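Omission of a single protein chain aside, the complex is shown with its protein chains in their original locations.
Letters A, B and C mark the chains as written, and numbering starts fresh at 1 in each.
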Amino acid sequence: MRYHPHTEEDVRLALETIGVSSMRELFEDLPQELRDPEVDLPPGMDEATLLDHIRELADKNSTRGPDFLGGGVRRHFIPSVTPHLALQSEFVTAYTPYQPEVSQGILQATFEYQTVMCELTGLDVSNASMYDGATATAEAALLAVRQTGRDRVVVSRGVHPETRAVLRTYLSPLGVTLDTVDLDPVTTPKLTLEDDVAGVVVQQPNFLGYIEEMRSLTQSAHDAGALMIAVVDPLSLALLAPPGAYGADVAVGDGQTLGNPASFGGPSFGFMVVRSELLRQFPGRIVGETTDVDGKRAFVLTLQAREQHIRRSRAKSNICTNHQLAALMATVNVGALGPQGLRDLAAGSVERAHALAARLEAAGMAPATGSRFFSEFVLPVPVDPQRVRSELAGRGIHAGVPVPPDYGLGDAVLLSATERVSDADIETLVEALQQIGAAREVAHG
Amino acid sequence: MRYHPHTEEDVRLALETIGVSSMRELFEDLPQELRDPEVDLPPGMDEATLLDHIRELADKNSTRGPDFLGGGVRRHFIPSVTPHLALQSEFVTAYTPYQPEVSQGILQATFEYQTVMCELTGLDVSNASMYDGATATAEAALLAVRQTGRDRVVVSRGVHPETRAVLRTYLSPLGVTLDTVDLDPVTTPKLTLEDDVAGVVVQQPNFLGYIEEMRSLTQSAHDAGALMIAVVDPLSLALLAPPGAYGADVAVGDGQTLGNPASFGGPSFGFMVVRSELLRQFPGRIVGETTDVDGKRAFVLTLQAREQHIRRSRAKSNICTNHQLAALMATVNVGALGPQGLRDLAAGSVERAHALAARLEAAGMAPATGSRFFSEFVLPVPVDPQRVRSELAGRGIHAGVPVPPDYGLGDAVLLSATERVSDADIETLVEALQQIGAAREVAHG
Amino acid sequence: MADFPVIFERSRPGRRGARPPAPRQFDLEGALGADNMRSEAPRLPEVSELDLVRHYTQLAHRQFSIDANFYPLGSCTMKYNPKVNEEAARLFQDLHPYQAPETAQGALQLMYELQNDLGAITGMDAFSLQPAAGAHGELAGVLMIRAYHESRGEGEQRRVVIVPDSAHGTNPATAAMAGYEVREVRTAASGEVDLAAFEAAMGPDVAAVMLTNPNTLGLFERRITQLAAVAHAAGALLYYDGANLNAILGRVRPGDMGFDVVHLNLHKTFTTPHGGGGPGTGPVGVKAKLREFLPVPIVDKRGDEYVLLEDLPQSIGRMRSHFGNFGNLVRAYTYIRALGRDGLRDVSGYAVLNANYLKERFKEIGFTIPFDRTCMHEFVAQPPAGLKTLDVAKALLDHGMHPMTVYFPLVVKEAMMVEPTETESLETLDAYIEALEAVLARAEEDPEYLKGAPYDTPVRRPDEVKAARQPVLRYRFPAVGEDAA
Partner (left out) sequence: MADFPVIFERSRPGRRGARPPAPRQFDLEGALGADNMRSEAPRLPEVSELDLVRHYTQLAHRQFSIDANFYPLGSCTMKYNPKVNEEAARLFQDLHPYQAPETAQGALQLMYELQNDLGAITGMDAFSLQPAAGAHGELAGVLMIRAYHESRGEGEQRRVVIVPDSAHGTNPATAAMAGYEVREVRTAASGEVDLAAFEAAMGPDVAAVMLTNPNTLGLFERRITQLAAVAHAAGALLYYDGANLNAILGRVRPGDMGFDVVHLNLHKTFTTPHGGGGPGTGPVGVKAKLREFLPVPIVDKRGDEYVLLEDLPQSIGRMRSHFGNFGNLVRAYTYIRALGRDGLRDVSGYAVLNANYLKERFKEIGFTIPFDRTCMHEFVAQPPAGLKTLDVAKALLDHGMHPMTVYFPLVVKEAMMVEPTETESLETLDAYIEALEAVLARAEEDPEYLKGAPYDTPVRRPDEVKAARQPVLRYRFPAVGEDAA
C-alpha cells in the first residue's frame, strides 16, 4: 500500500521548484557509506491481503466465554454510544490542543474529565491524564519526594505487583528508598513510620480484592508528616469512600474500568488527582477555564511552567504526550452511564463476586472470604495456578490470575466478577474447577 | 432500555403547561373500547443483555470460508475508509435534504454520485437513487410506457429472475403486457419486434454471467421505436462498453457491487440513468447545481414537479425516500478506489472466474464456457442444485446459486468469482465438488 | 471564499487511494471480446486516501443531522437512532442472500420474530418485510387490495381509491401506480375527515380508503370506527399509512380500528436512520383475509427450521429483490426488543407529551394553531400574521436548529408541521422556543432581516428557479485547456 499522493508530474514539479534533479539528491547530507541499508522487511501488501493476515493473527486469540479475569483490568459493559462518540475522527486525529481556538473540543472534554475525576476522588485538582495507573503512582511518589524533601517511600504489598515494580524503576535512580510493608485490617490496621518517609502508597481495594483501612492508614501517614497516596479503582468509587473523604493527599489509579476496552492491557489511562496545596509540584498537562476577547468562556492548557517544554530539566516530569483519548473515552462513558449507571456496574460486580464466592464454598472450595472484598478474591488451589488458568482456558473459561509468590499464599488464583457474569457462568466455572481437581483436594486438605 | 429523557419533574412541568393532569388524558381522542390493547411482546432488555441476544442470532449464521456466490450480489473488497466516511453520523442521521443551506453535505455528495453514474453508464442524467436494481428496472419499464404511449414490454430471460418478477408486479396492474424472450448471441443476436413495444429490457452481463450482443439488440429495439433499457452491473462497466456507447436509452441496475456490503440482500441501491430527452418522464429525486445569494455554488433538489409531493396522483412515481446512504457509500468507494482500482476489481474478478472455469474443466467437470462470460458462469450438476449448495455449505464453502428451472438447463448452479478468490479457494471448491459427486457423474454423462 | 470543491476538482491524473489486489496477467480482450469493452475510461475521481477523507469529513460538517441538531420535521419522526442498532447491524452485514439457508438461520429467525412483533404491535395477522420504504409499502398494500377484489370478481368494478385532501403525496401517487383513480375527500372544520363527504364519496366503485391516523394535522380521527364501518359496508378495504404510528404505539392498534392493510415506516417509528434520504423500510401487514396475497418471500418456521416461502400462488409477487432491507430489519428488531412492550408504550406517551408541550409554547409566543385541541405526536402551526413560514424557517438555521416541515399538509396555509418526538428533552424544546422568539423579535426590529436569513450557513438561499430553468445535473469537466477551478 502507499499513502502518499504524488504522481510523476507532482514529483517533476516539486523537484523543479526545489531546483534538484532527483529525490536522491535530497539525501546527500546522509553519510555516503551508510546510505540505503538492506532492511529486512517483507514487501508491502494490498489492504485486502493485509486484513486477511491480521485476521489470521486475531483468530489465534480467543476472548469469548465466561470471564472471571481481573487483576486491575475488567471487561465491564461499555455502551455502544461510548466508542461511537469518543472515537470521532476529529478527536482521534487531533494533536495536543496547543491552539485553543481550534481545539475547544479536546480542551472542554478534558476539563469535563478533570471534573469527573475530582468528583469521583473527592480531591481538588486533576491533570489531563497519565500513561497508566502504574506510572501515575510512580509520579505520585516522586511528587511526595519533591513536596516533603524526604527520600523514603513506603508501599503496601497490597499495591498491584506491576505498580510496585514501576515504583522501583522510577525511584531507584533518584536514590529514593522503597519499603514494602504487609498490611492486614486486623493485625496491621495502622503503621508506625519514621519521619524520613515522604509518602505512603496504599491500594483500595488492594490487588487481591480486599478492603483496606484507609482512614487509619492515612492517619499513620500524616502522623509521620508523609503524604498519603491512595491507589484506587475509579469504578469502585461509585460505592467506596473517596480518597478525599479519608484525607488522602493524592489519588491515582488506572482508568480502564471506566470504559476503555481491555486491549491486552493498553492503552488505558492513568489519573492523578491532588489537594490544591500540591498544585505547584503537580506533573502533567492541565486544562483551565478562562474567557476569550469577546468574553466567551474558553478552555486552554494552563500552568505550563511546570512542564518539560518550558521548564526543561527542572520540569516536574518529562511527560509530554499523555493518554487523552482514553481519558475522553472514560469521560463520555461516565456521561453515558451517569452516576446511577456507574453505581449499578459496581454494585452488580460486588454482588456477582460474592455470589461466586458463596457458590465455591458450597461446592467444597475455600475462597479466602475472611476479610471484606469488593469484586475479586483469592481462591487457594492445590496445583500450580498457571496450570489452573490454562486448564480453565482449555475449557473456554477465562479465569484464574495467579497470585504471585511474594504474597506468601502458596498456590492461589484471583477470581474476579463483573455485572456481566451469569449464574450459568458461575456453574460452568465451579464445575470446571471441580473437574481439574481444584475443589476436592482443597476440601480434603 | 428507554431513550426518552423525561424525569418525573419534566412530566409534571409538561402536564402543567399543557393543562392536563395525566398522560392518559392526552389520549382521550382514542376510542375508549380499543384503548390499551394487550400487545404480545417480551419485556425490554438492557443493552448488554440485548447485544448478547443479538450475537446469539448472529452466531447462527456463517459467512467465512471460500466464497463463490454471485447472482447479482458479490463480496468485493471494500476499503476500510469507505464505511468510515460514508457512515459519519452527520450523513447517517440526516433527513432528505429539504433545507439546502444545512444539507450541502448530502446534496453535494449526491451531485457527485449522479456524475459518477453518468460517467459509468455513458448516459446524460442520473437520479439520486432508487430502492434496488429490480425496482429501478420496473420504473424504467414504466418510463418507457409513459414515453412511448405503448403497452407492451419485452424482457430477456437473461434478466435476473427476481427483477423479472418485480417487472410483473409493477406492470400488470397497469395492463401492460410483459413478454419474455430467450436470447442467444448466436441464434438470437437480434429481435424482431411489433410496433406496440414500449421498451426492451436486457441485462449485461446476463443473470447467468454471459455477455449479450447489446449493440444489435439496441438496434432491434430502436427499429421498432421502443426504448432500450440496459440492466447493468456498475462494476462491470469499468471494463464493458457503457450503455451510452451502444445507444441504450436507459441504464438501470443494482449498486451493491460498487461498495455496499451484501447485508443479506439489502439495503443496497438501484440506479437509473437516462438520455436527457427522457428527463420529463424521469422518476425520483434529482440534485442540481445552482448559485446562492452571494454567488457561491450551491446544490439543491430540483425538477421536483415530477415528484409525488408536488404532482401527487400525476407524479412520475410514488417514490419518496430512496437509498441515499447506500448511494453515498458507492460514491465514497468509487472515490477511494478510483478508475484504476475499480478496473482492478473487475479485471481481477474476470481473471479469477476464468481460472476457476479452466480448473473445473481440467478436473473433469463441464462448466458452460461456450459463450463469453464475465465473472460468473453455469456449472451443470448431476444432483439437485439446492443439495449441491448445502453440501458445499457443510464443507464451509459458500457457492452454488441454483439456476432456476425456467432456464431449461436442468440441474445447474452458478459459480461466481471476485478478485478475493485465491488459488487455494479454487482447489477447495473443486475438491468438494468432486467429493459430492458433481464431477465424476458429469464427466461420464 | 472560494467554492467548496467537488471531488472531481480534487482529482489528479494517476493519483491513487486504496488499492485492491493487483489482478494477474490475463487476456481480457480475448475473454470478453474487444468490441464488448469500453474504449475510454470513465472520468472518476483520482484522489489520495487523505484527500478523500478531508473531502467527506468536511462535507459532513456542512450537514445538519439528528446527532448534531434538533430536527423536528413533522411527519418524519426524527427521533434518536440508538448506536446499539448500528452495532447489531454490523454483525450481519456480510451475509449473502443466496447462501444456503441453513447457514443463515439466525438471520431468518430474526425476520420471523420481527414479522410477529410487528403483527403484535399493529394488531395485524401477517406481515411481509419486503418493501423498501413507506411508499413502496403503500404500493404493496394497494396491490394486495387489488388482488383481493380481483379474487372476488370485483376487480373491474372497483376503480377508485379514496384519500383525504390532507394525505401525504405518496398516497395518491401510489393509488395511481396501482392503476386506480383517486377520489379526494375534504377535511372538516375539526381537522378530521368530513364524514358526510366521506359517505358521499363511498360507493361500489371504491376499492380502498387510505388513511393516516393520527392524520397529517397531528389529530386523531375520532370517528375512525365509523369510517371503517362505512367503508366495509361498501365492500371497500381500509388502508393504514403507518407514518404516524409513533403517536399511538401500544395505545390503540390499526388492526383493532378496522384497518385491513398497514404499512410501517421502520425509519420513523422504529429508529432505523434516514441516511439523508434513505434507505427506509416499509413492511406491510394484513388481516387474515389478505394473507395469501402478501408479497414473497415470507419467512416461516417448520419445526426448528426457518424457511423462506417463495411461491405462494395468490401472492402479488415480488416487490423487490431478496428479502427487503435486511440491515434495517436488524436495527428495528434491536430497537423493539430493547424497549419491549412497556417501553414502546412509553414512546407514544412521551412523544405526545412533548408535542402538546411544544404546541402550548408555540401559542405563547404568538403562533396560530389552526386546529387547536390536544394533538398527538405532532401539530400544525402558522406564523404570526405577516410572516412567511419560509422566512421563519430559514432564520432558524442560524440558531443551529432545523426547521419544522413547511407547507405541508396542503390544507393549511403557511403550514408549519412540528414533530419533536419523545427523545427530546424539555430543555431542547424550550431552546427551540427561545430561538423562534429571537427570530420574531429580530423581525420586529428589522423587517429586512427575515428576507436575508440565513446568514451563517455554508450557503444562503440557493436559487432554486435557476436550478430548474437551467438544470446542471452532473459535474461538467472543463474542456481541455480550460481551468478546472
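Observations on the model:
By our rule, a contact is a pair of C-beta atoms (placed from the backbone, for glycine too) under 8 Å apart; a residue touches a chain by one contact, two chains touch by 3 or more.
In this text, all values refer to a predicted model and were calculated from it rather than measured experimentally.
One of C:Ser48, C:Ser128 or C:Asn215 touches the chain omitted from the figure, and that residue is C:Ser48.
Among A:Ile319, A:Leu360, A:Val381 or A:Ala432, only A:Ile319 touches the chain that is left out of the view. For the chain missing from the display, the contacting residue among A:Asp132, A:Asp233, A:Asp411 or A:Asp425 is A:Asp132, taking the whole complex into account.
Although one chain is not shown, part of chain C still touches it, namely residues 10, 12, 15, 48-51, 53-54, 57-58, 61, 65-69, 80, 82-83, 423-425, 427-428. On the side of chain B, the interface with the absent chain consists of residues 1-5, 7-10, 46-49, 79-81, 84, 89-90, using the contact rule stated above.
Basically, only the chains that are shown with their structure count from here on.
Sorting all chain pairs by how many C-beta pairs they have in contact places B-C at the top. Chain centres here are means of the Cα atoms, and by that rule the chain farthest away from chain B is A. We define each chain's centre as the mean of its Cα atoms; on that basis chain B and chain C are separated by 19 Å.
Each chain gets one centre point, the mean of its Cα atoms, and the points for chain A and chain C are 46 Å apart.
Look at where the CA atoms of chain A average out and do the same for chain B: the two points lie 48 Å apart. Residue numbers of chain C whose C-beta contacts span two or more other chains: 15-16, 18-22, 47, 49, 53, 57, 82, 84, 86-87.
Touching of two or more other chains is recorded for residues 47-48, 79-80, 84, 89 of chain A.
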